[in-house]
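Only a single protein chain was left out; the remaining protein chains are all shown in position.
Let's turn to chain A:
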Amino acid sequence: MTLAEMPFILPDLRPASAELFVLAMACLILFVDLFVKDTRRTAVFALTQLTLVGAAVVTWAGTSGEVVYTFSNMYVHDFLADMLKQLLYLTDIIVLFYARAYVVDRPLLGRGEFYTLTLFATLGMMVMISANHFITIFLGVELLSLSLYAMVALNRDSATAAEAAMKYLVLGALASGLMLYGMSMIYGAVGSLEIGEVAERLQAGVANHSILVLGLVFLVAGLAFKLGVVPFHMWIPDVYHGAPTAVGLFIGTAPKLAAFAIVLRILANGLLTLSYDWQMMLLIMAVLSIVLGNVAAIAQHNFKRMLAYSAIAHMGFMLLGLAVGVVGGDARFTLNAYSSALFYVVIYVLSSAGAFGMILLMARAGFEAEDLDDYKGLNRRNPWFAAMLMMLMLSMAGIPFFVGFFAKFAVLQAVVASGQIWLAVVAVIFSLIGAFYYLRVVKLMYFDAPADPTPIQAPLEVKALISANGLAVALLGLFPDTLMWFCLLAIRLSLSVFA
């Protein structure tokens, strides 16, 4: 059958309507931006936010809980995807609000590109979230990565930003190469790139195990790079630190949701039969990340770098949840383990957004508020924001009854249920060590004298949003049930194990 003879069937576009909407709007905004004279780009900003809200509405309208495939099974639409996309839009909206004043103050950043790149990165993440095929995954990852490289370099006059962008690009390319190589080897062993089919063929047990495992190692390495776990974490501190804070905020939050999605789809849906191998890898990386992230964060004096190491530790903690789902071939524990990991990543994104948001709130034109010393005596300058940051820090440290505690608790419960008590002990000990640097921020805010007593000036919406963010951490800590319930539902409705 030649190509010409292949019947062309128009794929069902409805499940992907949100992606199409964002794509169309991104192109439109790109076009509109050409004609906007306003240096503040208010119209572009507003249109971007509207696009995200619109995407949320489109996604909401299409939410059913059923699993629908389209584009010849390359794309999947399920509840997990819907939930993660909604969280993604929400994160984007928060990020843009936080970033708004910051980019307006900095002429190189505050141009239309910032918004359109955000939208293209979002589109990439949406593709990642809904991917059901290695090629689709790669497409999404690259769309996201290329947008991010550009965003890090947006402030092209800054040497650190350019350096960070360069490092990110080179290492990201290396990681993409690894991932692609891994995919090709799996294709070689199995003969398919579609996740569902890979799973079926592995089940049938025809594949060459050595090649398969080799492919798996490369694939996991690529995924680990996206998550930023040890030993594929080296880019994280430099990029978080070097990138403009507004971009760092974006990199530090939304992509974690997408990375979680592809890890879950590739490993838990596609390669579940290889769980013994990848769980071991994840465990090693998780423990290393928790240890390294928490210890290295202690030595940091830069708030953004500290948050970078904290992110490494958090992603390690989240991986723990993904690494204990299958015990001795028994998939009974998956629901609890994976939903706790999902819960963890959502909470991480929430707290991380708040922490970066505080940096943006404190920053002014010509002042970055990056150093931990800039937070000295914050309580005296503004007790309310000091309280908000304290709640965020306590939540990240996992102090009851902030939501971070429940996130850690859920993962630890899954770990203990899998029978690996030692793992839980290690995680707890290093979380304890990690509590030091979060509490140090609290100590600086409350017990030290401010170096700069000027009151904090920030737009009203940022103040309101920071307050909402901080309070959300406290309120979710009091009522974690609903979110937990959604996480359980998403995992149960969307994973092929439960089909």
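In this section, contacts are C-beta pairs under 8 Å (C-beta built on N, C-alpha and C of every residue); 3 or more make two chains touch, one makes a residue touch a chain; residues count from 1.
The definition used in the following text is that contacts and distances are computed from a predicted model.
Chemist: Determine which name in "Phosphate transport system permease protein", "ABC transporter ATP-binding protein", "NADH-quinone oxidoreductase subunit L" or "Electron transfer flavoprotein subunit beta" the UniProt entry assigns to the undisplayed chain of the complex.
Modeler: Checked against "Phosphate transport system permease protein", "ABC transporter ATP-binding protein", "NADH-quinone oxidoreductase subunit L" or "Electron transfer flavoprotein subunit beta": the hidden chain maps to "NADH-quinone oxidoreductase subunit L".
Chemist: Using the touch definition from the top, which of A:I284, A:I399 or A:V416 touches the missing chain?
Modeler: Spelled out, the listed residue whose C-beta touches the missing chain is A:I284.
Chemist: One chain isn't shown here. Among A:P231, A:P400, A:G419 or A:P459, which residue touches it?
Modeler: If we include the chain that is not displayed, A:P231 is the one touching it.
Chemist: Just one of A:V103, A:A153 or A:A175 touches the chain that is missing; which is it?
Modeler: A:A175
Chemist: For the chain left out of this view, which of A:A43, A:L139, A:A162 or A:I433 touches it?
Modeler: Checking the options A:A43, A:L139, A:A162 or A:I433, the one contacting the hidden chain is A:I433.
Chemist: On chain A, what residues meet the omitted chain?
Modeler: Those residues of chain A that touch the unshown chain are 166-167, 170-171, 174-175, 178, 210, 213-214, 216-218, 220-221, 225, 230-232, 234-235, 237-238, 276-277, 280-281, 284, 292, 295-300, 433, 436.
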